[in-house]
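A single protein chain has been omitted; all remaining protein chains appear in their positions.
Which chain is which? They are A, B and C, in the order written, and residues in each are numbered from 1.
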Amino acid sequence: MFLKRYIPLAIVFVVGVTMLASWFIPHSPFDAFEIHATQWFDIIASFAMILGALNLLKIQSSKLIHRKRDWQYSLAAILGFFLTLTFGFILKGGHFLVLKDVGNNPTAVVNELSQELQIDNKIANNIYAIPETGDGIKIKKQYYTQNKAIEFKNRLETAGAVVEVKEVIWGGHLQQNNTYFAWIFKNVFTPLSATMFALLAFFVASASYRAFKVRNLEATILLVAGIIIMIGRVPLGVFITNWIPRTSFFSFLRLEILQEWIYQYPNAAGARAIMIGIGLGIVGTSLRVILGIEKSFLGEK
Amino acid sequence: MKNRGIWLKIFLLFILIFNFAIGGEININVEVDKSDAEGQLVNMLITGIDNTTNFKVFKKLGDESQWIELKSINKLSSKIYIKNDILTSLKVVTYDDNEKIIEEAISELFITKAQWFNTSRLAKFIFLLVTSFLILFYIEKAKKKKEIYLRPIAGLKAFEEAVGRATEMGKSVLFVPGIMDLDQVETISGIIILGYVSKMTARYETDLNVPVARSIVMEAGKEIVRESYMSEGRPDQFNSDMVHYLTDDQFAYAAGVNGIMLREKPAAVFMQGKFYAESLILAETGNSIGAIQIAGTGSQAQLPFFITACDYTLIGEEFFAASAYLSQDPKLLGSIKGQDMVKAAIMIIIVVGVVFESFGAEFFKKLLG
Amino acid sequence: MSKFLENLGSIDRRYIFLIIAIVVFLPLIFPLGLPVEPTNLTIDSFNAIDKIPKDEKVLISFDYGPSTKPEIHPMAIAILRHLFTNGNRVIIICLWPDGLFMARQALQQVAVEEFDLTYGVDYVNLGYRPGNEAVIKGITRSFPANFAVDSRAIEIKEIPLMNGVQSLKDIGFIFSLSAGYPGSVEWVQYASNPLKIKTSTGVTSIQVNEILPYVTSGLLQGIIAGMPGAAEYEQLLVNNDIHPVIGKAGKSMDAQSIAHLVIVLFIVIGNISYFAKRKKEKKY
Partner (left out) sequence: MSFGSIFGAWVTVFLTLAILSYLYKDNPFYKVAEHIYVGVSAAYWGTIAFWNQVWPNLFGRLWPHVNDPSTLSKFNQFWYKIYNGLHWFSHNVFPENGIPGNQQQNLWYIIAFFFGLFMLARLIPKISWLGRWSLAYVVGMAAGLRIYGFMSSNVIAQIHGSILPLWGESLGTIINNLVLIVGTITGLFYFFFSVEHKGIFGKISRVGIYFLMISFGASFGFAVMGRISLLIGRFNKLIEYSHKQYSYATLILLVVMVATLLILNLKKTEEVT
């Protein structure tokens, strides 16, 4: 009972108070609290991901084993999961060459290189002046498979160069291009998230069609403000009210000026009231959590 | 604290005039700025030259040997950040037009110490104390006086109605606790609201489906839903896979939840927590399957989309007050009343501030930093 | 008639999706060249660039990144086309690290593919230097001190375009492509105002209000404001037959304008049918 109830509440109180105090005490160790506290959280969250992944696999595989509806798609999810995991931890790719020495015929080496990648004068004159002792220069072309890299190495060696095949180090393979992981990011992950994001263009239209109705005064204000801003921000809006001269007293009725005024004053006022409300809501909830008044998320008993 | 600064300025001014008068050789004074919050700021003043001659300032840390040039310093008197607890000294060197050194001056050694209280955050500290006091005061008051009036919030009244509707139609209730992790206060609030909704689904024996985007939220969700089913005496109804993990990715999660909505066709959809751009995708899909949708969030940028696409929306502070409303726990109701008093104080501060500002007294606004 | 109006109110949302898809897709293939009415801010900027004497060198600063590329990159393409058509020589520097990639892409498209100019003579890319406004302050005194080599690691001394350019005082016109800090504000405060050099700028639409005071006080010759501004500039290039066809911003603005108009039409139709239904309910 003590372990399950009071220790967690004590942890919440102690951690909450020290984190809050760290904002007001610049003296060490408090000044580094925020960085370490958030990194501790990231570590806990990363460990917890194992639970999430196991839960996902459990549910998808139970759908698969019991042939529930749409089980074939669960197969796609599980395959996608393990494929990405292998690219993350087992199969890396990202092989590249390091040119150690040019040998006695540098021009042959350079034109061999220029077939494979775009060479400009900067790289060319670097190649001529390779220092003997250094660890050579890295050729900016990476290959998924090792034998592709070896193929290019042999061609360079016939031209007299001394070349070494190397691999992107583990941990660095996430951002380098031509690694399998980067391929998944570029060709699977980015199009899916960009297209999901783009769906919003359709939903903005259907939501405004359905919701912007002159039901009552409030809905009408919502509608009028929305339309003025929408039209005022495209050249069409400028076109519609171009007849009002800019210098006249009524120039604020020009759509592009009116929309700016609405956005900067009434909208800002409303937004400010909501922000203060949210700020107080968060301060209130956080205080209730730290002081143990709100403890349902830790389980009553 | 304040007046020492003025004396300092008069003293430095005196040196400036004195030096200038007799054209004495160059001098560099360094004084640790006590009023600075982090205690890392020093005031540097170079005397004996005017700002037409080009000069450079260098810094040397106690034990190291060579001087490091401070490139961004180009004014004779400026504030410089110096790392704490290291003996440091500054040097100024003047050059003529073709980069030849004319003369040099080195300041005495000094050391900056971090302070125990960040004085520039005093106003915020006081505000925090007042807010906490008001909230605690009204919690104590609420414990004695039982009933506290809170104005009705349409969205919260609709909770029971939405779960009831799902039960009649034999459909499930879908609860989305936002897409962020438990390190956000809105997610904590979302999980607490899940506790109350799961009490209702336990009572009405309705199917509950809680897809989550973070593993920690999954664990907290399982914990609170199990407690709700226990306290409603329905442990048999509880199945831990009600709360299940989809993915950490924002839009993959939205795609997954869309899939659940289209195939399971829940009759009631709750979206309570922190949301980003995917809010409208979820709300529009929920609307396309004809479900009652009740959203609640503190994410200001998403409120317009929830307002237009959902049946009910808890706007900002209403979302954070939900747990007090749903529990009717006197302590929580008291804390909401405390928050109201803070709002009243804020309004008074604004009005008083506007009056002062209109009559040109700017000290009031400066108090708030 | 009222039956028709009522059904109008409950159009299947998929027709709305279809209309939006068409309205956004078509202008990307067949640009309608909707009449873009250039506003004064863009015209002032266009005229200021058009009036630069042929032998004056122009400095362009690339201060934006991939996230603000849709709004700012079309401006970079447009003014490079304008300057190269007028025969002006261009020196490019970048105060944002990503600005370097944006500059390379723009130069590749305009200077290499469209105008086939020679690097180092007609244009030079001095690359990115950290230090924000300190870099601007530096080049008001001396270019070599801050840009010893260009973005291809070639000594400044060996670049023909750069000899005779000791500092910003030898530059005729400055154009800042700015998405925030450091950007046009810093260029006005540390370069154009103290040295009295003619300057104009292209910014994201959110910044326009912050930059407007500099135009009214004469420190800036016009502003290209966000994507609408870029579309207007492209239209001006077409009107003055500097470039045959409108660019990416123009096409996107076509799609934006029609899409916005269509959404407003949906709202109007929705309300008409809403009133038709309410009128009918009142009768019974």
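We take it that a residue touches a chain if its C-beta (ideal position, glycine included) is under 8 Å from a C-beta of that chain, and two chains touch if they have at least 3 such contacts.
The structure presented is a predicted model; accordingly, all values stated were derived computationally and were not measured.
*Asks:* For the chain that does not appear here, which of the shown chains does it touch in the whole complex?
*Replies:* The chain that is not shown touches these displayed chains: A, B, C.
*Asks:* Determine which one of B:V225, B:M242 or B:I336 touches the chain that has been left out.
*Replies:* Selected residue, touching the omitted chain: B:I336.
*Asks:* Applying the definition given at the start, please give the residues of subunit B touching the unseen chain.
*Replies:* 123-124, 127-128, 131, 148-151, 153, 181-185, 187-188, 216, 219-220, 223, 245-249, 251-253, 255-256, 258-259, 262-263, 301, 303-305, 307-308, 315-318, 321, 336-337, 339-340, 343, 346-347, 349-351, 353-354, 356-360, 364-365, 368-369
*Asks:* Tell me which stretches of subunit A touch the chain missing from the display.
*Replies:* So the residues of subunit A touching the missing chain come out as 3-4, 7-9, 11-20, 22-23, 34, 36-54, 56, 60, 70, 73-74, 76-85, 87-90, 144, 169-171, 174, 178, 181, 183-192, 194-202, 204, 208, 217-219, 221-230, 233-234, 259, 261-280, 282-283, 285-287, 289-290, 297-299.
*Asks:* By the contact definition given up top, give the residues of subunit C that touch the hidden chain.
*Replies:* 14, 17, 20, 24-25, 28-29, 70, 227, 252, 255-256, 259-260, 263
Following the convention adopted for this analysis, only the chains that are shown with their structure count from here on.
*Asks:* Relative to subunit A, which chain's C-alpha centre is the most remote?
*Replies:* C
*Asks:* State, to the nearest whole Å, the distance from the C-alpha centre of subunit B to the C-alpha centre of subunit C.
*Replies:* The separation of the two C-alpha centroids amounts to 34 Å.
*Asks:* Please compute the C-alpha centroid of subunit A, do the same for subunit C, then give the distance between them in whole Å.
*Replies:* Distance between chain centres: 26 Å.
*Asks:* Could you give the separation in Å between the centres of subunit A and subunit B, each centre being the mean of its C-alpha atoms?
*Replies:* 21
*Asks:* In subunit A, what residues contact two or more other chains?
*Replies:* Within subunit A, residues 204, 206, 208, 210, 212 contact more than one other chain.
*Asks:* So which bits of subunit C are touching at least two other chains?
*Replies:* Correct list: 13.
*Asks:* Which residues, counting only subunit A, touch subunit B once they are in their complex?
*Replies:* Interface residues on the subunit A side: 20, 23-28, 31, 38, 41, 44-45, 48-53, 55-56, 58-59, 69-70, 192-193, 196-197, 199-200, 203-204, 206-208, 210-212, 222, 271, 274-278, 280-289, 291, 293-294, 296-301.
*Asks:* Could you list, by residue number, the parts of subunit C that touch subunit A in their complex?
*Replies:* That would be residues 11, 13, 16-17, 19-21, 24, 34-37, 39-40, 152-154, 205, 209, 228, 231-232, 253, 256-257, 259-264, 266-267, 269-271, 274-275 of subunit C.
*Asks:* Under the touch definition given earlier, write down the residues of subunit B that touch subunit A in their complex.
*Replies:* Checking each residue of subunit B against subunit A gives 37-39, 84, 114-118, 121, 125, 128, 131-132, 135-136, 139, 181, 183, 185-186, 188-189, 191-192, 195, 214-216, 218-220, 223-224, 226-227, 230-231, 241, 244-252, 254-255, 263, 277-278, 280-281, 283-284, 287, 298, 300, 303, 305, 307-309, 315-317, 319-321, 323, 331-332, 335-336, 338-339, 342-343, 346.
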